[in-house]
Every structure is written in C-alpha cells, then in structure tokens.
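Only one protein chain is missing; all other protein chains are in place.
Here the chain labels run A, B and C in written order, and each chain numbers its own residues starting at 1.
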Amino acid sequence: MTSHLDAKGVYVIAPTPFHTDGRIDDSSIDRMTDFFLKAGVTGMTVLGQLGEAPKMAHDESVGIVKRVIARTGGKLPIVVGVSAPGFAAMKSLTHDVMDLGATGVMIAPPNTLRTDDSIVQYYKQASEAIGSDVPFVIQDYPLTFSVQMTPAVIRRIHTECPACWFLKHEDWPGLDKISQLRAWEKDGSMRRLPILVGNNALFLDFEMERGADGANTGYCFPDMLVDVVRMSKAGQRDAAHDLFDAHLPLVRYEQQPGPGLAVRKYVMMRRGIIASDTLRKPGATLSATAKAEVDYLLSRIAKVDPRAKV
Amino acid sequence: MTSHLDAKGVYVIAPTPFHTDGRIDDSSIDRMTDFFLKAGVTGMTVLGQLGEAPKMAHDESVGIVKRVIARTGGKLPIVVGVSAPGFAAMKSLTHDVMDLGATGVMIAPPNTLRTDDSIVQYYKQASEAIGSDVPFVIQDYPLTFSVQMTPAVIRRIHTECPACWFLKHEDWPGLDKISQLRAWEKDGSMRRLPILVGNNALFLDFEMERGADGANTGYCFPDMLVDVVRMSKAGQRDAAHDLFDAHLPLVRYEQQPGPGLAVRKYVMMRRGIIASDTLRKPGATLSATAKAEVDYLLSRIAKVDPRAKV
Amino acid sequence: MTSHLDAKGVYVIAPTPFHTDGRIDDSSIDRMTDFFLKAGVTGMTVLGQLGEAPKMAHDESVGIVKRVIARTGGKLPIVVGVSAPGFAAMKSLTHDVMDLGATGVMIAPPNTLRTDDSIVQYYKQASEAIGSDVPFVIQDYPLTFSVQMTPAVIRRIHTECPACWFLKHEDWPGLDKISQLRAWEKDGSMRRLPILVGNNALFLDFEMERGADGANTGYCFPDMLVDVVRMSKAGQRDAAHDLFDAHLPLVRYEQQPGPGLAVRKYVMMRRGIIASDTLRKPGATLSATAKAEVDYLLSRIAKVDPRAKV
Partner (left out) sequence: MTSHLDAKGVYVIAPTPFHTDGRIDDSSIDRMTDFFLKAGVTGMTVLGQLGEAPKMAHDESVGIVKRVIARTGGKLPIVVGVSAPGFAAMKSLTHDVMDLGATGVMIAPPNTLRTDDSIVQYYKQASEAIGSDVPFVIQDYPLTFSVQMTPAVIRRIHTECPACWFLKHEDWPGLDKISQLRAWEKDGSMRRLPILVGNNALFLDFEMERGADGANTGYCFPDMLVDVVRMSKAGQRDAAHDLFDAHLPLVRYEQQPGPGLAVRKYVMMRRGIIASDTLRKPGATLSATAKAEVDYLLSRIAKVDPRAKV
C-alpha cells in the first residue's frame, strides 16, 4: 500500500505563521513554503506539535493544508499531523486533508499508553479508523509524549499496519534504536522502514551515520539540515560535523521545550522567512535577555555559516 | 456573572447511546432524557469522559446537545464537556453549544499540568478563550487526569475566574478537601462554591455529610443517587446509608476504569433506558463472566431496592 | 526451586505498630502476631508499603522480622518486603531476613519502568541480585507504582525466573487478568502461579470466583478475609458475598491512599490488636470527623458481624 512511498532527505516541520494579533498569516505561509522549496527540502510536515496544531480550529487546519499544497504544486509530499484525543476527530481531519492532496498523516500516541500491546493496538485502531489506505507516520517522541516504544514495538506496528509509511524517530537516547532497526532489516526479520529523525536534530550528525534516511524536524535553519544530510550521505563526515557543530549551540538552545518554538520563530522572522514571531496562546515569549542570547549565538554561527548573518 | 447560578441535587453524567453499528441512537437519547427527568435529576452533563466525548466528531457533539436540550425543553440546566487539547477547539464547541442553549461547560485540565500556578493559569486562559461570560465547571479528577489540585488552587481558580460555576469534585481521597473548602467559606476567606461529587459516587454517602451539594456522576441508577442526596439533605442518615450500601457493591464494580462504562450501559440497557450497550471504539466489552457478575449484583440489590429487578 | 512452595488462604499484610513517640512497639508486634495466628491467616507479609517499610532503618527492619519469626515459631510462611531503589540495599536486607528464617521476599517495581521488556528485565536482575534461590513475590500494583504489567509480562517473569513464588495481584481493573492467567495455565501455556489478591480486598469477592487462591492484603478485619476466602472456596457464594458486602463500606473507606493506613491502625487499636494508631512521619492522621465516620461504619457492620462491636 505504502510500498511505493519512500522518505529521505529533510521533511521539514513547518511552524504556523501568525499575524501579531494571532490570525493565520497566509502570505508568510507562502513565503515560508517557497523558502523550504529553495532550501532543498524533500517533504513538508504541517500541523505537528510545533506547528501549534492543537491551537487551530478544524477549518483553520484545513485552510493551512490547502494553502501549502497549492503553493508546493505537488512538488513535495505533504504530511499532516492529525493527532487527536479520539478517532472521530482524527478521521475527520484526515479525510479532509487527504481530499486536498496530502500524502499522508502523522500520529502521536496519547500519553497514557504504557504496555507494548496497548501501543501497537492504538496504531492499528488509528489506521483502521482513518482508512487503511492512508499512509501514516509513527511519531516516537517519549520526551514529549511519555510513551516508550521499544524497537520491537515499532517493528510490530510496521509489520501489522500496511499503511505505516515512516518513523519520525525522536527517542532520546536513540542511536542504538536506529542501529537495532537497521540490523533487523539486514537479517530479514523486518521489512524496510524509512527513518527520519526529529528531536530538533540534536543528534542528527550521528543518527545519519547510524542509518537514518534524513531529518523530520524544524530547526530555524532547515537549509543547514539539508546540507548535513547530503554531506553525511556523501560520506563527507568531517564536513558534515563541522557544519553541524557550528550550529549545535543554537540547536540546543532551540530544543528547549516551551521557549524553543519562540526561538525558532524569532530566527525565522529575522531571516525574513515569516513576518512575525507571534505564537498563539498559550505560548512562550522570549525575554529581551533571551533574544540577545539568540542574537549572540547567530553572530557566532555566522563566522562559519554566512546564512546566519541576519 | 455566575452569581445567579446555583448547583445542587444530581447533575447526571449522561452516556451517549449508540446503535449496535456505532451510530448515535437518537431515540435512546430521548428515552434516556425522559428517564432522567422522571428520576428527579436537577441537571444533566453531556459529552463528559464517560459520554465518550473524544470519540465524537464536532457535528455529532453539537447534534447530541441540540437533541438533549430540545427534549428537556429548558427544564434542566445542561452542562457540556468541552475539554480539548487546545483552546481553539474548546472555544468552537463552546460557542456552538451555548448558542443552542447550554447553561455552561465543563473543563478538565490537560494531564501534563504540574505546578499550582500552571493549573490556575490554565483555567484562567480557558475561561478567557471560551468567553468570560460562559459558566464553567472545574473537573478535579486526579485519578484520571493526573493533575492534583489543592484546595488552595481551587480557591484561586474560583476567586480569579468570575465565570467559575461549580466544582465537580472527584479527588480521592477527597473528604477532607470538601471540609477545607467549606471551612474557608465559613470563615469568609472564600466565596460560596457549589460542590457536586463524582468518582462514580463511591463516597457520596460521606461527601454529602461533609458539605457537598449533590452528585455529578453517572451511576446506572441515577434514581438511587437522587434518593441518597435527598435523604442525606433531610438528615435521614441511616436510611441514606442503607440505600447507598445496598448499591455499593455495584457502584464499586462500575467504578472500574475501562469496563466501568460498559457496565453502566449494560445495566441501563437492561433497565430499558437505552436500546444497546454498544461503546464506540476504542472501548471495553464485557465478557460473559462479567455480565453474569453484574447480573448477580443486581439480584442482590433487588432484595433492598426493587428498581434493580430487571 | 520454589516448586515445593504454594500460597493460599490469607497472607496478611502486617502494619508496623509504633509507640506514640514513633518507636517500634514490640509487645504490639507480639499481640498482633498472636491475633493473626488465631484468626487463621496462612501467611504473613511484613515491611510492605503499608508496613511503612521506607520509614524503617535497616536494623529496625531486621528487628521486626526477627521478632515476628520468633513469635510465629515457624508456623507461618513469612514474606518480607525488600523493595529498594537499588539492588545493593535489596540484596543486603534479603540476606539478613532469609538468614533469620523468612520464607521469601516481595519486590515492587520502580515506578519508572514502562516497556514490557524493562519490567521483565527488572525482575530477572532483582532475582539474580538477591540470589536465585530466594522465593520472591511479584507485586502488581499499578495504582501505586504506575507500572502496568500485562498478563503476558507476568507469564514471562514467572517463566524466566524459577524463584518466582506467587503474584500479589492488585491491578485495577483486574478480574480479567486473573481469568487470563488461569486460562493459560489450563491450556498448558503457563505453569501454575499462585495468585493472592491485594488492593485492600476491594474485589476479593469476585477475584476468588475468578480463580484467586486467596488474599494478600491488610484490611483491619483480616478475620473477615479468612472467612470470605474459606466460604468462597467452599462454594458458599451468597454467604461469602453477604459477609463481604457488610464490610465493603469500610473496605472502601480504608482503601483510600494516604488516610487508609491511619484508618486501619485506628480500627486495629480499637479492636485491641495494637496499642496505638501512630504512624511515622510522613503519615496521615485522622480528623475527629474521619474517626467518627469510621466509628459509624463499625456500628453498621456490627449489625451483621459481631466482631465489629468495639
């Protein structure tokens, strides 16, 4: 079903741009989408956690997807976050966005799941609810969702759900998990599962070397992610690490839960990608001190990567 | 704002009746509503957790509220559960149901809240988001939501949010919490807060004696709840306990998370209140053994309370 | 290894009696132990959570075990709670109490365990650490420990750890778990596992009917537990439920986390089993209102069970 689908490179997690009064900023969506295309991303995920999905009304969500798809004109696979407390809302949003031309959806587990069976069961029921022909992405992010999936659980989901498309891997620690999944593929005990890494790319350097296919995250320099993934794939190890390490102080700063998204939007605003760094409530705002810290980090990155001159 | 509103007696938590194929069963909604009215409930809460709210699409939710309001014909205050992962969906549903004539809404805290300030902040932001003229109910259910509200936190919410209507108290243990809140009202350090108790009425007997105004829960014999509340208010202590204790084995059985709702619907079906005990997925089903256990409990209750002869 | 060991009847969870100043009350230990023997318990568990184990210094723990074993004179199997944040302390206490003549130990999982594998792994490592010849009890109490063990996980622990002695079953809901384990024994996919139930006996009535071998809990009337287990085993269903139901209002009251242990000690003091209802800090104390509620419940039970006349 999803056998014709692959996933590699950088599927950027798109923030949702707002006007300063909280309305969705359509022209910033367009400009941001153009920027992503030019930066060389290979896919786009909208309405993820860091796309402030839970703050959007259903119609707004649909509107965002529509606009992004129109702007990319089919040049990029579009993944839409549809996580919801119940399958009815998940199904409803999925159908609407698939009708608009989305490629697939991303599903995070509810944070009450504990046992292995309950996690597998959840994904099976979700896939059945949204339609077993809809490609879906497993979001494995225990830091945020408090749900711990072993490699064996991921293998079970992938094996028992034909519509499973790829893994958004953001476990921490997570390097050995990638190695384990790849080892199972190698010895034939698991079919191929594309792995794109998240967690703000904090371990992108080594995750690529462990066998990841790319990134599925939203750092404020997605163009850096594109470069690191390309260099790593090309075997340019030192160069990949050099670029990554230059950004790491800011990657770390942006990875902070809460203020992180405010940092991301602030930098994207400074880069001219979006018009405002506004978050919808409830959302963090950066103090003047925090902004000055980010500016300082940008000035340091700029010594190595001219894109940080903003 | 909500100063004209009171809350006492039994605000029954209504389940959502489905046909065996999962569609909403409108005629069972009508029959159930009629039953509640006849049983003497003083209010109705729809689309709570045990109303399977998260399994409903937005339009279905609105439809249920519309039907219930039409059936009660304004004879009962209607509370609608509007808990959602974000304020946009919460606001959207609130506006729709208030337009239809709902009296107020119930809001449960997201299960990630920890500090006192974050809980108070959440309710203030929620009230602002849905409209500070919309009466809302605090749902204090740590067993399900993992959020622990001290009496002082509840007082702060009540003090800082003029639209705070009443407390759905279902902390466990919770007796001293009621006593503390009532003591604060008595010494003038808190304005009057109506308290209706939930947690499947497991402690209704003593909660009434500690100062609760009634129940806000959904046991399969809401008519028993009405009687116990009335007798307790009338000072008929032994009689209230006698009736309550006769039901306690089943109250306890129905309070089990997961199968509990299936028990409730099974008994309501056997009582002829709803047509089918179907739950929407994901939902528990009762084994033959479990049904036989419930039947046995009913036969034992029937020795004291003839309503259990079904 | 544990193949010669069985477990059935009532393994009472013993509280630790203190003087009013917090010192351990040796003569109350003796009197309580004599009471248990006379009541017909078939085993004793000391230093469980409700034995206030974490509040005891190592030497105090050893002293309690020594005294209890001396008093029972080998007439009862003695289980000692040895749960600890690390295996070193667990091993140290285990060796000391096994040397004194304890029969086995009880191990609760640390509340950080999530995946199936991590739970099984924990018990394997614990068993190895304390000595694979030391019979151990699995404590399955998700309400307190936040660790969820599926029946399959319990089967794995039992299968992979020869020293696994019995299951202290206190999952909630938990009836179907017992049925599942018994079904696996019946179809040969699992070797016999004795099951004693806890959770303050809240479901003892039906748990016995589902296949439990008895109780492993500490209600303030362990003599009632002995009777219910005996009657249930003898097929006297109605009589078992009649007695159980008479106590259920107090069972429920005592099951409250926090004040529950204070209730238990208060009643045991009123029954003359221990001299004082003192808990060590940090511990709940009963308000005058709470004590009056318990007294009222006792007076109601006394109408059916004369042992409650205190």
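Everything below uses one rule, namely that a contact is a pair of C-beta atoms (placed from the backbone, for glycine too) under 8 Å apart; a residue touches a chain by one contact, two chains touch by 3 or more.
This is a predicted model, so every value here is computed, not measured.
Touching the chain that is not shown, out of B:Asp59, B:Asp99, B:Asp117 or B:Asp133: B:Asp117 (per the contact rule at the top). From the options C:Lys8, C:Arg31 or C:Lys55, the residue with contact to the chain not on display is C:Lys55. The chain not shown here is touched by just one of A:Leu202, A:Leu225 or A:Val267, and that residue is A:Leu202. Listed here are the chain C residues that touch the chain not shown: 53-58, 60, 84-89, 91-92, 111-112, 121-122, 125, 129, 280-282. The set of chain B residues touching the chain not shown comprises 114-117, 148-150, 152-153.
Counting over the whole complex, chain A has residues 172-173, 175-176, 179, 202-203, 205-206, 209-210, 241, 245, 248-249, 252-253, 256-260, 287, 289-290, 293, 300 touching the chain that is not drawn.
The rule is simple: only the chains that are shown with their structure count from here on.
With centres set at the average Cα position, the gap from chain A to chain C is 48 Å. Averaged C-alpha coordinates give centres for chain A and chain B that are 38 Å from one another. The set of chain B residues touching two or more other chains is empty.
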